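As you look at this complex, bear in mind that one protein chain is not there, while each of the others sits in place.
Entry: chain A
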Amino acid sequence: MRYDSLVSSVGRTPLVGLPRLSPSADVRLWAKLEQDNPTGSIKDRAALWMVQDAEKRGVLSPGAMVLEPTSGNTGISLAMVCRQRGYRLTCVMPENTSIERRQLLAMWGAEIIFSAAAGGSNEAVAVAKRLAAEHPDWVMLYQYGNPANAQAHYETTGPEILEDLPSITHFVAGLGTTGTLMGTGRYLRERVPGITVVAAEPRYGELVYGLRNIDEGFVPELYDPAVLTSRYSVGPKEALRRTRELVAEEGIFAGISTGAILHAALAQADRAVKEGKRADIAFIVCDGGWKYLSTGAYAGTLEEAEAALEGQLWA
């Protein structure tokens, strides 16, 4: 495939079958390989759409400072897109994120402001909102509430999956900003009657939920529960076990959040088998495992790997 530039190559990722992890010929799992995007994650889609949308609205001019709260991947994608287009980028990132994410952000030229580990991304969002108020000339794209985030998936991820898998019965993805599930889920719901849309939400260690009070909680503005059929919380042990199964059985080297998604997808497959129903279950591989090697996720026993993830934002 030939493209005019790197950003033109975002999307059109492969959908690959999982012959060993699929329970039967009637109940099949399909992995959407988002690590094939330019910076190695699904967030390239949202980053590109949010920047293009801001350009169309006329809020971004050459040399502008873009600001974004991010636990990593969105920042990395934005850093690549912003550098290509001549914008500067400041990311607010929780300090309990992997070293590779910081290195990648710095490599693509982003400034990083760290927020406290306790409270996880909630704290990053709060810090970014304060900075935005102090610097009215900065442009916060705000992935949690920017409709262009979900729109990227409505216009690309959804159509790509349906084109490759017209017989789809289930779509399973991770729940962070909710952009992937809202955009892809809406597109599929409009075209596939009865489709099951499932969210897999990472369950972190206690530190991440260390809010001072419940009212500091956060629900992304993009979130509409009506798009979902069900939503599961997946802890680090299951996520790690499935991440390792995916590489051992199918050769797919994915990040840890993908393990959580696969766990939820396999539960749907199990249910279909028990009910004697046909199922084609598509799930998202958010990114490759490279950025998480330093966490110890892929080495040693599962217990050691789980202990190493305690307090980390692993998705």
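A few comments on the model shown:
Operating definition for what follows: contacts are C-beta pairs under 8 Å (C-beta built on N, C-alpha and C of every residue); 3 or more make two chains touch, one makes a residue touch a chain; residues count from 1.
By our rule, contacts and distances are computed from a predicted model.
The UniProt record for the undisplayed chain lists the protein name "Molybdopterin synthase sulfur carrier subunit", from the options "Peptide/nickel transport system permease protein", "Molybdopterin synthase sulfur carrier subunit", "Heme NO-binding protein" or "Menaquinol oxidoreductase".
Across A:156, A:177, A:258 or A:312, the residue that sits in touch with the chain not pictured is A:177.
When the whole complex is considered, the residue among A:9, A:84 or A:229 that touches the unshown chain is A:229. Shown as candidates are A:11, A:158 or A:202; the residue that touches the absent chain is A:202.
Considering the complete assembly, chain A touches the hidden chain via residues 69-71, 73-74, 119-122, 124-125, 143-144, 174-177, 179, 199, 201-204, 206, 208-220, 225, 228-235, 315.
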